[in-house]
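All protein chains but one are shown at their positions in the complex.
In order of appearance the chains are A, B and C, and numbering begins at 1 in each one.
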Amino acid sequence: MRTLTYWQAISEATVQCMERDERIFVAGEGVDDVAGAFGTTKEAFRRFGPRRVVDMPNAENATAGIAVGAAAAGQRPLVVHVRADFMFLAMDALVNMAAKWRYTYGGDKGGVPVVTRGVVGRGWGQGSTHSQSPHATFAHYAGLHVATPATPADAKGMLVQALTGDTPVVLIENRNLYPLVGEVPEEPLPVPFGVGRIARAGTDVTVVAASLMVHEAERAAEQLAERGISVEVVDVRSLRPLDEGIICESVAKTGRLVVADTSWARYGFTAEVAAVVAEHVPHALRAPVRRVSLPDSPAPVSHPLEEAFHPNASSIVSACLDVCGEAGAVLPRLASVSAGFQGPF
Amino acid sequence: MRTLTYWQAISEATVQCMERDERIFVAGEGVDDVAGAFGTTKEAFRRFGPRRVVDMPNAENATAGIAVGAAAAGQRPLVVHVRADFMFLAMDALVNMAAKWRYTYGGDKGGVPVVTRGVVGRGWGQGSTHSQSPHATFAHYAGLHVATPATPADAKGMLVQALTGDTPVVLIENRNLYPLVGEVPEEPLPVPFGVGRIARAGTDVTVVAASLMVHEAERAAEQLAERGISVEVVDVRSLRPLDEGIICESVAKTGRLVVADTSWARYGFTAEVAAVVAEHVPHALRAPVRRVSLPDSPAPVSHPLEEAFHPNASSIVSACLDVCGEAGAVLPRLASVSAGFQGPF
Amino acid sequence: MMDSSRARLIRDMVRIRTVEEVLADFYRDEQEMRTPTHFSIGQEATAVGVCSATTPRDWVYSGHRSHAPYLAKGGDLEALVAELYGKEAGCSRGRGGSMHVMDQAAGFAGSAAILGEMIAAAVGAGWAFARAGEPRVALTYFGEGAADEGVFFESLNFAAVHRIPVVFVCENNRYSISSPLGVRHAPGTSVRGRAEACGVRSLAVDGNDVFAVRDAARDAVDHARDGRGPVLLELATYRWRAHVGPGLDHDHGFRSQEEIDSWTAACPILRAADAVRGETPGIDTLVESWRAEFRQEVHAAVDRAKALPFPDIAGLLSGAYLPAAR
Partner (left out) sequence: MMDSSRARLIRDMVRIRTVEEVLADFYRDEQEMRTPTHFSIGQEATAVGVCSATTPRDWVYSGHRSHAPYLAKGGDLEALVAELYGKEAGCSRGRGGSMHVMDQAAGFAGSAAILGEMIAAAVGAGWAFARAGEPRVALTYFGEGAADEGVFFESLNFAAVHRIPVVFVCENNRYSISSPLGVRHAPGTSVRGRAEACGVRSLAVDGNDVFAVRDAARDAVDHARDGRGPVLLELATYRWRAHVGPGLDHDHGFRSQEEIDSWTAACPILRAADAVRGETPGIDTLVESWRAEFRQEVHAAVDRAKALPFPDIAGLLSGAYLPAAR
């Protein structure tokens, strides 16, 4: 199969869906500019112009509410935030309007399938308000779907699913994934939400992850393989719906669980995955669960602090060694996926 | 000790703290009106007048940001939302400004100890956007403290702690607790965050809960006691910091865990508590963890649907029976704490 | 003979008044409509005057004070009453309650409990109409209290920049629950001034004069429909009952009896009747007969609603994600 980068896959999904459905339009701050939301909206703008790729005022709350209203009236808005942090300003519209619309009016009068893409991930000393990943916050609320594609194929397929589905969707994209290359089908085939993926098969430890952390987990798995520890990496792909089955089956097999995330532990992704296991297969656990997540502070800027702050392949390695009873072991530090990034932002 | 209702306890804490610290003021929509935020701000308004109990425009985002700015300049704002749902509009100011302020400027230049009270809880067919409890959403973010007092004494003590402490605090109050009576110290003694409480001692099952669900759990425990099942009810009191020790000790003793909450399961309070146990004392579990939470839909209005939607003492009883291997048993239905509520809202 | 369109406006106001008065009594006496309910009694001219200027293909949104716009737009009465009683046959299948009503056939596109939400939604709907090339207009009712919200400005601004066919209908009844406008907006400013500052054409109209409201709304809707951009109507009016629920709030101390009395005297129905009394001396008899007719209609709707089944709790989750079967 031909390969694309993650950002190209998103761009292709956008363009193909817009070709097939003229109700789809892209709305976001600067989506028409030279950067084109990390390249993901450039081709759409080139093809469809400003009527369908609309530069929005800096008004995130209204933008989200307008998207809801447009969706209620039959359009299919794709809202893009080049930093997901701005979505806190759209929280009411997403959680109170989009998520609840269909149900609140009885469930039989149509929904508001707005699709919101939010970019997260470490850049270059971006500081406390540009280094967050609010996936768990949105995934807490019934009515939304929240997906976190880790591969170019999923980035395309899940955006296609979102743009052709019935449900309001939040897609969280880690910017460090954009340059990643992978095989991507030419056709706009949807990847359903709620179906996880074994990113790497293994027998000794299960690492459950989403988005960027899937790749960090794969790096960790490679290093651990050399040491004779066989790691299974589960990519949940979407947080809501969540594929409980794939998590439980893997843990039932390996008996050990590490959960890795780019956000804080409390009330987050790592909590939910651990809870699912505690609910369904607690007796499979041969060791306590370990969570790899952010330390309990806001994000710092200074490079050494930033390096210490963000969990990566090596943090996953340590956690895996720990659950395998080799807590003392120290392996060479791995470079994280984002290593080598250059600014200016 | 003399007794007060939960709302009186909040009122008393407010008044006493305002007497002792003239930098404290109350800000919120309608805090000066005849209802006085369920009575909690009436006495403060009577005593201190409109200069210190300030009716705010319906502008939740700016109100929160203004409170942050006032706190940075040395005032101590207490912001009141008669429905916590409005706090989604203040999410950016709470999560990006208040939570991160101290750390982002180096940690040594003072913080912004704004205190935000948000009222949650079922009323009377209030519908999908007035029936939420966003405690887990706020508790996910490092930098905040989030507390959920269940008793009049805690309602007073934790508000005192918040108004005299260094940290921005979100206090979530379930409106069904307001009429509850309990012993409350006369003095404004702080109740520290992060120290849980055994609301009822027991040996067979641990029910971990917060806020209203502590009382539902106590009702459940009573019924189960008659059947010979001894339930320990753990009231975490605050979600951030979270008293992991008290949870783990109780589960280590009982070997069974039910977590009860008024919000959705995914990425919520029930997830975090289960995760803490999976991290620290998984081998103590003699049965899978059970979560009692909202079903995965927005809140309905119609009375029978509302009754089915909201978890209560009987849902906790079922879950306890389940983890005790008596899943088949059916006990008489219990009235929930909110039973008998009359409108109009 | 009275101009039939004038008669129609008065009749529609009488219908809404009668329906709400009867529902308020049932609400108070029975405590069976378990949903917070914001009556528009005293504010019927804004509902009727504006909606009379729309076609069924135009969409109207409102905030929490939803019944009057819903009915004025032609929303089904029985479905509304069933909704208030929480019945499966309710316009929102008992899921939405008083604050979340919808009648798509009539063009009542929805109402919401959170201030400001439907202001943005209406702009989005108007945008959708324009994008699809349909000559339809979106309208949105909100109180002056919602005009405190940032999303109101953001929505005005976007509508002006993109010349969205939307009409912002501000029912300025001077209070947000019990907060007077004076503690929320600075002296010398107005809601319509805010619209103008964003580039939205605006008009301030006596909101208790249904004929003036209708005329202003016609201009506004035409303007929007012709692609000439959004319009804001600031309609001065007054609510007679408490903010929420069937009762009064006269003893709450935030508004004076004189103020209440002067606005009760300015009853939109009375004023409309006065205005046509010259041409139609029998107007009062007419009003009385309408009242009787509508009293019967709403009593029948209540009786029917009570006899209807509640939703089956087996369907609790239905419609949360995928369409619910009806």
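One rule holds in what follows: a residue touches a chain if its C-beta (ideal position, glycine included) is under 8 Å from a C-beta of that chain, and two chains touch if they have at least 3 such contacts.
All values reported here derive from a predicted model rather than from experimental measurement.
Among the displayed chains, contact with the absent chain in the complete complex occurs for A, B, C. Checked against the full complex, the candidates C:T140, C:N157, C:N208 or C:T237 give a single residue touching the omitted chain, namely C:N157. The residue touching the chain not shown here, chosen from A:I198, A:A252 or A:V301, is A:V301.
When the whole complex is considered, the residue among B:K42, B:R83, B:R102 or B:H140 that touches the unshown chain is B:R102. Taking the complete complex into account, C:V183 is the one of C:A105, C:A132 or C:V183 that touches the chain left out. For the chain missing from the display, the contacting residue among B:W7, B:F25, B:F138 or B:W264 is B:F25, taking the whole complex into account. For chain C, the residues touching the absent chain in the complete assembly are 148-154, 157, 160-161, 183-189, 193-194, 196-200.
Think of the hidden chain as still there; on chain A it touches residues 29-30, 33-34, 55, 57-62, 85-86, 89, 123-130, 295-298, 300-309, 342-345.
In the full complex, chain B touches the hidden chain at residues 23, 25, 51, 56-57, 59, 61-75, 77, 92-93, 96-97, 101-111, 142-143, 166-167.
The definition used in the following text is that only the chains that are shown with their structure count from here on.
Relative to the centroid of all protein Cα atoms, the closest per-chain Cα centroid is that of B.
Chain A and chain C have Cα centroids lying 41 Å from one another. Averaged C-alpha coordinates give centres for chain A and chain B that are 30 Å from one another. Taking each chain's centre as the average of its CA atoms, chain B and chain C sit 36 Å apart. With touch defined as above, residues shared between interfaces to two or more other chains in chain B number as follows: 61, 85, 89, 127-129, 295-298, 300.
Counting partner chains per residue, chain C has residues 90, 92, 94-96, 100, 112, 114, 150, 319-320 touching two or more of them.
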